[in-house]
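Removed from the display is one protein chain of the complex; every other protein chain stays in position.
The first chain written gets the first letter, and so on, giving A, B and C; residue counts start at 1 in each chain.
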Amino acid sequence: MTDIHRPEELIQIPHGLGPEDLKKLHYFLKLTQGFEDRLISLYKQGKIVGGVYTSRGNEAVAVGTAFALEARDVLCPMHRDLGAALVKGDPLRELMCQFLARGNSPTRGKDSNLHHGNRERNTLGMISHLGTMIPVTVGAALAEKMSGSGAVALTYIGDGGSSIGDFHEGLNFAAVQRLPFILVIENNQYAFSTPNHMQFVCERLADRALGYGIPGVQVDGTDVLAVYQATKKAVERGRRGEGPTLIETITMRLRGHSEADNFSYVPKELIEAWQAKEPVSRFENALLQRGVLKEADVQAIEERIAAELEDAAQFALDSPMADPEEAARGVFAP
Amino acid sequence: MTDIHRPEELIQIPHGLGPEDLKKLHYFLKLTQGFEDRLISLYKQGKIVGGVYTSRGNEAVAVGTAFALEARDVLCPMHRDLGAALVKGDPLRELMCQFLARGNSPTRGKDSNLHHGNRERNTLGMISHLGTMIPVTVGAALAEKMSGSGAVALTYIGDGGSSIGDFHEGLNFAAVQRLPFILVIENNQYAFSTPNHMQFVCERLADRALGYGIPGVQVDGTDVLAVYQATKKAVERGRRGEGPTLIETITMRLRGHSEADNFSYVPKELIEAWQAKEPVSRFENALLQRGVLKEADVQAIEERIAAELEDAAQFALDSPMADPEEAARGVFAP
Amino acid sequence: MSQVTYLEAIREGLSEEMERDPSVFLLGEDIGAYGGAFKVTAGFQERFGQQRVLDTPLAESAILGVAAGAALRGYRPVAEMQFSDFITSGFNQLVNFAAKTHYRYGEPVPMVVRCPTGGYIHGGPFHSQSTEAWFFHTPGLKLVAPSTPADAKGLMKAAIRDNNPVLYFEHKFLYRRAKGEVGGAEDVIEIGKSHTVRRGDAATIVTYGATVSLSVEAAEVVARDGSEVEVIDLRSLQPFDREAILESVQRTGRLLIVHEDTLTGGIGGEIAAVVSDQAFEYLDAPIRRVASLDTPVPFAPPMEEYFFPSAPKIEAALRELLAY
Partner (left out) sequence: MSQVTYLEAIREGLSEEMERDPSVFLLGEDIGAYGGAFKVTAGFQERFGQQRVLDTPLAESAILGVAAGAALRGYRPVAEMQFSDFITSGFNQLVNFAAKTHYRYGEPVPMVVRCPTGGYIHGGPFHSQSTEAWFFHTPGLKLVAPSTPADAKGLMKAAIRDNNPVLYFEHKFLYRRAKGEVGGAEDVIEIGKSHTVRRGDAATIVTYGATVSLSVEAAEVVARDGSEVEVIDLRSLQPFDREAILESVQRTGRLLIVHEDTLTGGIGGEIAAVVSDQAFEYLDAPIRRVASLDTPVPFAPPMEEYFFPSAPKIEAALRELLAY
């Protein structure tokens, strides 16, 4: 992986990605950031009930991994993976309604954040209990293998979540069954207030792959193209029926655990060191340096995104909450 | 580790073990075997309620590991570790009463097999749910570290049990806290009817240690001295405050999962191949070859053991079951 | 029709549904070549192949989570717990993911969890537990607990065809002891409907599982003295048949609830609460319960016997209730 202390290091553009792809990636990174800016301001205006968890520092992981998937592939975004939901096709209005718990949201306001799934888009809806979605997504991979769809299934887990039993049970199950499953560790140095050295003492979480007899790779999580490439490789391996891959992405959580957390427990120098590798600007600068984008393009994209988000936010704000009685419905499927 | 296909290979006698130690080891191996012969016959006579799980093939692991511990060290034997309980000092009469569920057994007949613990002997009583005792024994290791006793804590898990979440959570917790904890994997090729290749696909379970940043060693589980040495090293490391060790012992379950299981699913050739390394006779032959024991000694030991077991069995058979009303007592500690 | 055992009835239910619907598959520990700890799936792997009869690693949370994931993707997995006791090792997957997913975003999780349950088999604290009450209290899960071969087969079909997570409690004591006729390929027993196994107007016993036959036994002894006691076998625990219970109690005025599970916080408490609320005017006597002691399940036979409900204990409670 790239040395996090050499931010100036140039991002390599992999074969098979044309300018349009690069622009798409850039768009989704910016969109993620813009969406969360909007969430933060709505939160500050008291328009969001419950907590807001942004993906600051994780954008390249969410976008880069999802970009390596096809529509048929199953994806289970976790709490730092708004970008993955966007790439997978969740409409902005829907997502905004979901974060604002409106009655027309995917969960009809019964749940919030990214806790929704959609069969047509091949997404699974996470629950809060970390680790739970690993066996569940492995089950989706088993289904794809049984149906012979050729699709793979991918989900995420944090440095903190990597300590829970389901990480072990799920990966081992997928390995034994040689399932088309990809687990992406989002190692962003902290689990809430817990630094990595209090979470694990192995050198690389990717090394856990050895204990399951599967490949484990470590990649710079601030480099969207590196993340994309590593995922692409894992996807191809999965499609070939060779089994799961564990990908450890290294990045830094650049904000608090939630907007209620001032993260004073994170040394300022650490934040600054990582700010130099802030994933969105890092990629944007790379594209500007390479002339894939001009300043004017960036401005145009920002304006487009602002408009799209304005529309989505207004739509959500204008959308009513669900009837209270809706609370009593839907426990069981007909 | 030694190659399981070279049974003729000589057992090496480690430094620091005198003839008396070797004879003790031999005695405990034979006692384990004799005790289980007795259990099997009692079972066939219908004198044992519930299942009988013998440790055939695992004797050297149970005895060799426990022999490397001191009285102060905490031990949690699992279902194949009768030999460990014997080395740790469980009296034969007590054990026999426990297996026969008598009212004067350590569990007063409320539980059976090796499901008992004893604070004075520093043993913990297992439950059936595999994996559970790993975090519990890690908790004991934490207690010893906090009290500064210098004691270590050791428990076991099978190839099958190694797939459960508590394996992961417990080992990682112990590693992060640098606890004097030792986990011994009893890899005896099968989990009930499940062969290893359907349980995991990594090369060595010992390699999982890398994912926790702790040493992982593999040792011939049919060689009591090799097991002893590996454990001794782990114990010393623990006493030095350097943290846990994962030891994978390789052996073969030479009987059914329980006495109710005819284990027809195990290829006969496999059993035969491993019979050549049957742990008890393997060690006995080594001691005879080296002249540590003479045929006459062996016979004397067998007679002594027969007498001890006869006494224990009679004592247990003569012991009454608990009063039915005892069932209602002892849910809560005073 | 020929007589089959309760275990064979479960097997028939499973195999017929696997024949009927290719989306049904089984997963669990030792269920393949070995046929399961109780041999319920003996021969299934030869017949349906390794893919549809999946031997898993020893990992209950993975088994249950994988089943839920496959269910969300259109399959109908039937997961086996080797003993219902071990479901605690995968508890979270059921109560937080499988149970809450349809409510949260409207997609069905059609899965069955086979739970070999209960005692009277000298299994001790970890192989004899009744684990239904935890799930009875978890919205989003359905629970069935057959007591006869016919119900075992018919409810297995219903459970597999249901679009929700269904916990299927198959009683280990009944596996080879309960015998009887079973229905055909399309005899599906509706989840939520009880079965009145004995008619009477003197009192009502509501029960399920292994204590159904013990209750009938007690009722028959009492009948010799002229009091005919009604015995309702719930069959389904969640949802349970409120109407049948209330209708019966309104006739008899006396209710005895019997279950093998421990007393405090057991399903009997809820039934008593519902009846004391909705049939208050009809009650001629206090609602009584016969259940296991509030302790773990003791191992030694004399204590085990003292712990579990028995025909004599039920009879004694009945006589007291009738004399009230």
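Heads up, the rule we're going with is that a contact is a pair of C-beta atoms (placed from the backbone, for glycine too) under 8 Å apart; a residue touches a chain by one contact, two chains touch by 3 or more.
Everything numeric here is computed off the predicted structure, so don't read it as measured data.
Quick check: which displayed chains does the absent chain contact?
In the entire complex, chains touched by the missing one are A, B, C.
One chain isn't shown here. Among C:G43, C:P139 or C:G184, which residue touches it?
Considering the complete complex, C:P139 is the one touching the chain left out.
Have a look at B:I134, B:A206 or B:L254 and name the one touching the chain we're not showing.
B:I134
Given the contact definition stated above, which residue among C:P22, C:G184, C:P286 or C:P312 touches the chain not shown here?
C:P286
Any idea which of C:R11, C:R76, C:R104 or C:R235 touches the chain not displayed?
C:R104
Could you please point out the subunit A residues that touch the chain left off the display?
Listed in rising order, the touching residues are 49-50, 101-103, 107, 109-112, 115, 127-131, 160-161, 163-165, 191-194, 198-200, 265, 321-328, 330-331.
What is the set of subunit C residues that contact the non-displayed chain in the whole complex?
Residues in contact with the chain left out: 85, 88-89, 91-92, 95-96, 99-100, 103-104, 125-126, 133-134, 136-137, 139-140, 238, 262, 264-270, 272-273, 275-278, 280, 283, 285-289, 293-296.
Please give every residue of subunit B in contact with the chain that is not shown.
Touch set of subunit B with respect to the missing chain: 74, 106-108, 110-111, 115-119, 124-125, 127, 129, 132-144, 146-147, 153, 165-166, 169-170, 172-173, 176-177, 330-334.
Convention: only the chains that are shown with their structure count from here on.
Cα centroid separation between subunit B and subunit C, in whole Å?
Roughly 37 Å, centre to centre.
List the centre-to-centre spacing of subunit A and subunit B in whole Å, with centres computed as mean CA coordinates.
Centre-to-centre distance between subunit A and subunit B: 45 Å.
Quick check: what residues of subunit A touch more than one other chain, meaning two or more?
In subunit A, the residues touching two or more other chains are 165-166, 169, 172-173, 176.
Enumerate the residues of subunit C that touch no fewer than two other chains.
57, 59, 61-62
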